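Presenting subunit A:
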Amino acid sequence: MVISPVHYIAVPLLAAFLIPLLSKFIHKELARIVPGIVFLYSIFISITLMLQIGDKGIISEVIAGWQAPWGINLVFSPFSGFLASLMSIIGFLIWLYSYNFKKIDKEQSQKYHILQMMMVTGAIGIVLTGDIFNLFVFMEITAITAYSLTSFYRERDGAEAGFKYLLIGSFASVLILLAIMILYTQLGTLNMAEIAQKSHLIPTSLKTTIIVLFLVGFGIEAEMFPLNGWAPDAYSQSPGPIGAAFAGIVVKAGVYALVRVIFTLFDIHGAYDFLIYGGLITMIIAETSALAQTNLKRMLAYSSIGQMGFVLMAFGIGTHQAIVGALFLMFNHAIIKSLLFMSGSYLTYNSLTKQISALSGLGKKLPLVSILFGIGAFAIVGLPPFSGFWSKLYVLSAAADKNMLLLIMTILAVSIVEIIYYFRVVSTLYYGKQNPEIEIQKPSINAMVSMIALGITILVVGVYPDVITNLLENAATALTDKATYIQSVLTQNLPIN
Partner candidate 1 sequence: MEDLAIKILGAVLTTIMAFTVGMFYGGFVRKLTARVQNRRGPVVYQNFIDLLKLQSKTTNIAHGFMHHMAPIWMIIASLTTLMFLPILNGNLWFPNISFHGDLIFLLYMMVFGSLGMALGAGQTGNPNSAIGVTRGLSQMVGFEIPFVMSLIALMIQYKTTSIQDIMIAQNESGIWNMFSNPFAFLAALFAMFGMFRYSPFDIVGAPAELASGPVSEFGGKYLGTMMTANSIFSFFKLTLYVNLFMAGAGNINDVGIVATLIAIVILLIKTFALYMVPVFYGWVSPRYRTEQAIRYFWAWPSALGLIGIVWALI
Partner candidate 2 sequence: MYNLELQNNLITTSVYGSAIALILIGLYAVLVKKNLIKIVIGLSIIDAGIHLLFVAIGYIKGFTAPIFSPGSENLANKMVDPVPQALVLTAIVIGFATTAVALSLVIRLYKHHNTARIDQIKSLKW
């Protein structure tokens, strides 16, 4: 059969529809197994397509035979392809981790897996679609699944977190919808390539209004300060793997949308400074608030917000190397923060309270998990020889090329704060005294497998970054090279096969 980007969307939707029936009539386990198969399939798609675009360039797939700009089309460029593959891989690892996840009892696990699959699907759709309204729809799919996953546990304060998320999230949807509307009145098209082509026709005051609406709308999804009030609660209350999914998948989609709007739809240079300052403020506020947290997952949440600020800032620097660095940061943040959330949720699960102080001495009882957490902590603060160092180096040297000394200083000062609170956790893990009366639930095999896979990736990329860099290079060129995007979307008339 023909491999095409559509399968990313179509297969999971079909599966999501079939799973309840299958699990009802054939076997209950199917509800948990099928999503894994779907993720495997999408990984397979990603590999094949990445190999294809190696020689064919950008793949633009048209849905239902309507040519762009009339029909909806999916664009698989090196940039979006990279993100899509990353998302599907992370999605698969999260599924593996939560296959027999500790607290999910049977009939709930069905919902859990369907929702998680749909969330990943929505994120992939955001990344792949070439139609602005379609992007909005996918974003809503992601958002709604995310709301319900945030409030998945009844005994936690999930409902509260979920409601806050929903409140802010619906503001995002309203603003984006408004922006799309104004855009449509001006240009009469929804195809992103065509918008990019014609965006100079819009009167500037309206243009800036549209940009502001988009920035605020997507900024909410991208956890930009002060739009990120929902984020810490959502991260800390959702199930552990879902926290990983937020960090690795959902936020990435938001950042993608933001970047796509700024870089491709309208390239207005003021927006770069906006990204730099917004990112910087986000980073500072988030990291400094993380310093005093006593709850592990909440601390991780703040740190992840800070990382996203770092990513935005890196995009804002705008040079090619900076964008490579930003993508590298996104990659690192996806794998490292997923590892941290996965191992961290086991640690908190085995401690009586979720407090950091309650983790003391778990290093002896859960040695492997603790070592993985330590690797993640060392990597996220950017200590060599772990992967976090290289992305930091890329971004910093890109900033140095532009002689932004103050920016570099600030970033590093903030990283010192980061070091403080991560090392506090690590030293508590290994050198605190342990309380004997807690009994340990060993993590399940498949959870260990997925965590170890992430840890090995971190080490390998850290020791030998070349395994990833050329991918990133292509992605960065694909992002900045606007003309090729437009031309390859608008002037192809047959679906690749």
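The candidate set was assembled so that all candidates are chains of the complex that A comes from, given by their letters.
To be clear about the criterion, contacts are C-beta pairs under 8 Å (C-beta built on N, C-alpha and C of every residue); 3 or more make two chains touch, one makes a residue touch a chain; residues count from 1.
Small disclaimer: the values here were computed from a predicted structure and weren't measured.
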Hey, among 1 or 2, which one's touching subunit A in this complex? 2
Seen from subunit A, its contact residues with candidate 2 in the complex are 133, 137, 140, 143-144, 147-148, 151, 154, 157, 159-164, 166-167, 170, 173-174, 177-178, 180-181, 184-185, 188, 190, 232-233, 236-237, 289, 292
